[in-house]
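Down below is the structure, laid out as structure tokens.
With one protein chain withheld, the remaining protein chains of the complex are depicted in position.
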Amino acid sequence: MKRLLKIYLEKPELAGLVLLVILIAVFQVKSDGIFLGQQNLRGILGLLPETGLIAIGVTLLMISGEFDLSVGSVFALMPMSMAIAMTHGVPFVPAMMLGFAVCLAIGFINGYITLTFNIPSFITTLGMLFMARSMTVVISGGFPPLLSSDIPTWLFTSYVGPGELFRMSFLWFLVVGILAGLLLARTNFGNWITAVGGFQQAAAATGIPVKRVKMVSFMLCSVLAGFAGMIQVFRLGSPLPSIGEGLELQAVAAAVIGGTALTGGIGTILGGVLGALLIRVIDNGLVLTQVDANWFKFAVGFLTIFAVVANAWLRARAKRIKVEISS
Amino acid sequence: MTNKISSIALAAAMGLATLTGAQAADPLKIVFTHHSSASNTFWQAVKKGFDDACARIQADCQMVFTQTEGSVEQQQANMQAALARKPDGLITSIVDDNAFDQTIADARAQGVVVIAANVDDSQGAAGNARQAFIGQNFIPAGHSLGAAIAKHFPESGPIKVLVGVSAPGQNWSEQRAQGVINFMEDYKKAHPDRDVSWDKIDSGTDLATTADRVGAYLSAHPDTTAYFDTGFWCASVARVLKDRGVEPGKVLMGGFDLVPEVLQQMKAGYVQALVDQQPYEQGFMPVMEIYLAKTVGLAPADINTGNAIVTPDQVDSVMKLSSEGLR
Partner (left out) sequence: MTSPIISCQKIEKWYSGVHALKQVSLDIVPGEAVGLVGDNGAGKSTLINIISGVQTADAGEVHFEGRPVSIRSPRDAMDLGIETIYQYNSMVPSMSIARNLFIGREPLRLGVMGFGLIDLKKMRQESVRAIADVDLHLRTPDALVGELSGGQRQGVAIARAMYFKSKLMILDEPTNHLSVKETNKVLGFVQSLKEQGITSIFISHNIHHVFECCDRIVAMARGEIVLDKPASETNMDEVLDVL
């Protein structure tokens, strides 16, 4: 038991993994084996990058000790800006850069207001949630602009791999996930993110540029949300102004289910991804097993509470076990 | 013409069903996906038609609602998950011209019978691989509604009309609004001596939002002659008018769909005309067409479920049927 708790402390996402395996087994049985069938897996893996990328960004930011509730709106705003730019004749790549620039700007504003005026990021980004959503609808003029057919969306949507199991978006997702994981665990900046979230005073006292670390985290979070939205829009073919509504809460839930602490300093990218996968599995599994789909929200909410309580309890237990010393 | 086909098809289906009823080898698997959440009462009537038809042919049926009202990406995810169960037939609304094209094409390739219900691709069969459309033709319906309300226009004075587009960007709402506006343009041309004008706003897809937004507009423009909603949410506007002490009929109102809330307001005199699209039929007929396609190979055919206008003198009889979910 002690050893398990020790492992848990170092790798909090393992609890999420256990839950995932259990749920997959349950759904596989209840859906008469369809759940893990090729067609269904294709579906799940095709949709996962979109919520997964947001979860990665939100996880990173939460580890630094801040929240971003505007991700659902940025999810819609980035592709909308890109599409509007393209209807005005801007070519594909510059339009995409413009979209990302919008994300960076929003992340910057989120960070700047939070840090300069010392407001909880929860509030700042809540306001931004409304503002960005409104901007998305306004610039669309009420009608989603058409995406021209000659843009290389295949870069993100076509199926590749053995049995055509994955979309290109999954590969992008994998790359981003690996880079983000490396950033957090293997770079000095990642060390600083964890420190700032874990104990801000200590981080400041040891010379870490706290404000800069948080600003970068805010901006990264927004960029990832925008990237995710862009992928969804390419997949669906229309930049609708209403996509992404409610995703911010799902992203926070995913991060938390994957072991990220609400107070900061604890969490991993893998955990956030596992949380997103778990939510996707539940959504899909409920449809397959013909359970009333309205239980989905209940399931996600229950799981979030359960995960937070369980993680807190496990952490408290693990802390009480002191490491052995010879002194 | 289409109505005749529909009655023949219905008779044939009923006949076949009773003949072969108890002998159904493998029950047909039919899935219905659409863009609405469980809080939209219109769809309860559709579900009743769907469930009744399925009971008659003893099929294994599932209707999947979305979490967020009007969410295209959730509907697409549901559709993909449902298709993994390898159903015999898929019935779906197509509120976006692009988002479902690929998934439906894949379904057809797998031999699934696909029928569009309630909302069609704006380019019909040219825009999507669905085999038939069963539902209301929106533009003519909007036009008819315009005509029905115009009968109540005042003899003299300026005519100021507000059109509430409930879901900007979605086919059904845009086209119904367009139908109304087409009528207003015709009316203007026919009455060059009158001052005719109209406004369009994004009125929302729930009672509270529509009440808020249209209420605000009416405060700013108290001389509005008539309000057209592209759904049934004018029911909440009626309440707002009542609260303000405006007598019924002072501001004319017209809408779509015969849900109990709006029928009540018609009885109270606030709503002068409603367009019925016969939701029960939209749930019932596609099932029968799938049955016929799978048993005798009859190609599915379009059915216009009508743009019949319901006026206050018919309310009582209609209300009874509406509360039973039959209209």
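Just so it is clear, A and B label the chains in written order, and each chain counts residues from 1 on its own.
Everything that follows uses one rule, which is that a residue touches a chain if its C-beta (ideal position, glycine included) is under 8 Å from a C-beta of that chain, and two chains touch if they have at least 3 such contacts.
Bear in mind that the values here come from a model prediction, so they are computed numbers and not experimental data.
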Which displayed chains the unshown chain touches: A
Given A:26, A:204, A:262 or A:291, the correct residue touching the omitted chain is A:204
Touching the hidden chain, out of A:54, A:195 or A:215, is A:195
Sites on chain A contacted by the missing partner chain, in the whole complex: 9-10, 182, 186-189, 191-192, 194-195, 198-199, 201-208, 261, 265-266, 319, 321-327
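The working rule: only the chains that are shown with their structure count from here on.
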Rounded to a whole Å, what is the gap between the Cα centroids of chain A and chain B? 36
Considering the complex alone, what residue numbers of chain A touch chain B? 31, 34, 37, 39-40, 43, 46-47, 137, 140, 142-144, 147, 232, 236-238, 240-243, 245-246, 283-284, 287-288, 290, 293-294, 296-297
Chain A-touching residues of chain B, taken from the complex the two chains share: 38, 62, 64-65, 67-68, 70-73, 76-78, 80-86, 96-99, 101, 165, 168-169, 174, 202
